[in-house]
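Removed: one protein chain of the complex. Kept in place: all other protein chains.
For clarity, chains are labelled A, B, C, D, E, F, G, H and I in written order, and residue numbers in each chain start from 1.
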């Protein structure tokens, strides 16, 4: 992970009091993709890069950096220690094999692409929590959509 | 992973020509949860267990096994080699930190629960693929919903 | 772990001759939680952060840092080498499975939350040591309390 | 972990419909210690072993096994995948360094013994949950007590 | 890797004195793909499976096994010890980053698919070896062809 | 990997707007080999080094560095997180054993050299994509050629 | 390991031409313990710290550092590469289980404390080497003494 | 570790109610070495092997096994989970570098041999425990003696 | 490593009281290569295999097994625990980089082949030991000879 540029972008975002939602609107992209761009897991077009630099009040030379292809992978290798991130690892541990069984039963031998792929995060009211509306009753909803790629034979 | 019981259940499922969808209807549960139960990542009530045993034409003694609390974790430790499962690990590698940044910006310091949690898999037509409707243009849609748990102070 | 800010806070604490107990009183929080905050494993409110900065005689800019969501995990991955910390790993090695068996027998299939969770450390006189009252006869008492979260079915 | 003997004991416990609480009373020991004994992390006296064999309706030859010194460690090495057990690893990750800081501030350079050590699990009503009394509002309370051992100089 | 079925297939292949080339012709597929099928890294259609069973003189029940979706990954995790296989790992170590740089310069931000992918092995005369034609002057030629998948933005 | 010199060379390449193709022509070498040289996985002759320094407008002292024997290995050890590079690791996981079986069947007991070895990357039109010619239908073609080395007996 | 302070102390020790033996006399402690203190594996009293600072001609501010509780562990994790240190790891590999068997047979279920523990190194003449007295015939004698701690029951 | 033969020997030792001390006398060897032999970390002479077989009332064919050269290493690789054995690993972690410093200062560049090496375990009264003589006041004394081997120059 | 066949061969070798030297003469090969064949790290010709089977008085079906290409690697991965084998790992740790420096200085950028390679073990009298001729003064001499392969450019 290119820590330096990520830190510079995150600081500028904080100073300018902009949320990922705000930046998403500026670029015409989902906030999740913008977060991925800032953590250097995605590549901007020249146009997107200069819009971002402008919104964050950063010098244009950062534009170039944002259009380079990053070496991806935002986590230290192996198993994450941060509890929020670990839960996703745990979900894979517990539901990985069932997920494989279900996808293959319905789609055949192949994979869900992680490249032709989108990821969204939304806030959701917990059905049980209606009427109370306390923060505790909020749910996180994550939607992944990836193209199914069947194995080729030759 | 309790391989023996999982294998017995999967074989019975195949012999009886039942899909996870079919079993989901028998138990009144989502096919994903049924797959998790069969891979021994979830615990059935006595009623669910006997319905499943009956549908799969298995002796009642399997009922007891399905109501025991399993030691969870369906993957070999560390990094999975199966390409379908690996893609989920890669998604976490690439989008883990951006996801954390976005969830915390919107929900505060806490996590998405992997316990008070549901997971669904659906088939989705690829918008670009309309008209051709070939298998290749199918998309996998995965929806996760977990309660947000804020860190307690004391 | 954000080492720089932790070091600055620990040095200021030492210079001002304040114990975690003292800081706990200043913030109206348990000394354990204050230690977790200083090691950047917890997030302060703006009010808590400025009280801490004041008590430690630090410039207000540290306030902002203390309200940011940290990437958690205060140990190097895998197995700790420090003997004091290792003992907790050993306790988990020796008593992990028995603990799981007991909790599940009494509470059902689920977990003890590590988020809606508190942790206290107290000094305790060793019953065998009464009368001698030497330091050697002191015991460490640790009390954990976490909400039980049952696995959801869907 | 001596899996075979543990499995035999757990099966007998289930067949005889005895909880760890029941067995604790039979042996005059805490249920936690009995669980540790059954998972072969502790060593019984000849008397305790024969009481347990009798209660579980097992042949006396198991008595001998329970008095042998086990090779301890009930988890696979490294990082556990079972969510219930993982939470204890996470607690150590997040609160390990703060715990060290607090214990050393109050007790000096040394460790909490994991040998001259006891561990208890209790059910606790969640203060916030009073009146509703639903299962969801239950808390797990864990109390550890270990002798403090100061580092010797020579 | 499903060792049992692979061993049965390899033994039958040897007894029947058939090369992968021969089996490729029987199935109308590349010998490489047939080897992948036998090592249970690929899935046969019902027709392909029964042709293979017939050629190898095996009972039809193996047909079913060959049409199931395998858990893929034919190597022990991490780093292979067999010298022939290790060389491919070494090639990736030495030429991995240069390869990434070159592919991204020419194709943009994306990957070469390992799913919509073919792999061929051929014998090649070493230009320097002409005239001598000793075995030592033979070269191995490997051709990979995978669809380029660009990263999607959303 | 000698990161400093690689970074200097890549920056100069970008400033001078030269592709690996261009540099390949300057040196009379394949672009792949030039990329390997820039990532310090290969060693230049004095002549090649000074041609490269000149093309990239760098001071002659870099010439010396490029003729030194590098400690090779361009990836962090173990398993790469970058999706483009990981695919090659996955190919080895899935096709490693089949590849071994096929090469040994045709060549005998030995290996494909990774030293007397060449590697090429080409763009290839996807047969299915003819007429549309969209970027999505491009394929990456990789050709490896290594001398076969039979095991010596003594 | 706090490398900076260790390096400063070792340099000062060399400049002042003092052996661990000399420093042991200054502090009234075993040379082994002094070495442990310098490598920051032990904690000095204020008096011991200032004696050491004086003997090594260092500014008094190092005194404070030496009285802080160090994060212990003087080796990189896992398996040491230095031959002298590796031999102790090998001794544990070869004699670990026999040692456990013997200690438990004679002392019961428990451990030898590594906290209430002393360690000495001495030079010993090799009985076979008498008369020659060459350096080669010297033996290293290491004596460990740790309190036996029996497992507590509760 | 050759588990089968070790288990057979340990069972016979228990059935015959012989301690390692007893067996040491039978063979004219230290009990520690006998334990190492039984755990197959040492090689018996034909005479020693048949004495041991006789004492344990085992058929003579075990004699042959005990004279074979074992593949040594009695622990699972990496870090032991058994608390008794772990303490020796911890001693090496904490005192490894100080030990190296001290040995090299007194002996020069070289190692303590783990081959021309003996290891003894003794019971020792704790000076502080005199008068009480409780089991708790017992100490474990371990004495290692290894030939010093200086690095050769050539 | 194919343990079963290796064990059968080693047992037969012992029963027939044949040394590797004897078998080397039977096959007309170096004892080292014969040991490698028996540990299934090398492949026999049909003639060599049947000579070996005959010498060891084994049924001819073992002949076939010895002509198959083994999956090589005779050690558990990572770092060996057996002291004799570990020393070779240590030699590589200590002398690996110096060896690389020396070979590259004299031969250029390339490697010593481990395929076109021979390995011999001999007994050598220690020059210092002359006159005493005790076993202790024996030296092990190992000679490796591998073809130098220079890196190819393309």
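Definition applied: a contact is a pair of C-beta atoms (placed from the backbone, for glycine too) under 8 Å apart; a residue touches a chain by one contact, two chains touch by 3 or more.
This structure is a prediction, so every number in the text was calculated from the model and none was measured.
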Contacting the left-out chain in the complete assembly, out of E:86, E:107 or E:148: E:86
Touch residues of chain G, complete complex, unshown partner: 76, 78-84
Chain not shown, touching residues in chain F: 71-73, 75, 77, 114-115
Residues from chain E at the interface with the omitted partner, ascending: 79, 81, 83, 86, 90, 93-94
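Definition applied: only the chains that are shown with their structure count from here on.
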Given chain F and chain G, the chains that contact each of them: I
Angle of rotation relating chain C to chain H [CA atoms, steps of 5 degrees]: 180
Of D-H and A-E, whichever chain pair has more C-beta contact pairs: A-E
Mean-CA-position distance for chain I and chain D (Å): 50
Chain centre separation (chain B, chain C; CA means) in Å: 33
Chain B and chain G, separation of their C-alpha mean positions in angstrom: 52
Chain E: positions in contact with at least two other chains: 32, 71-73, 75, 78-80, 82-84, 100, 104, 108, 110-111, 113-115, 117, 119, 149-150
Every chain pair meeting the contact rule: A-B, A-C, A-D, A-E, A-F, B-C, B-D, B-E, B-F, C-D, C-G, C-H, D-G, D-H, E-F, E-I, F-I, G-H, G-I, H-I
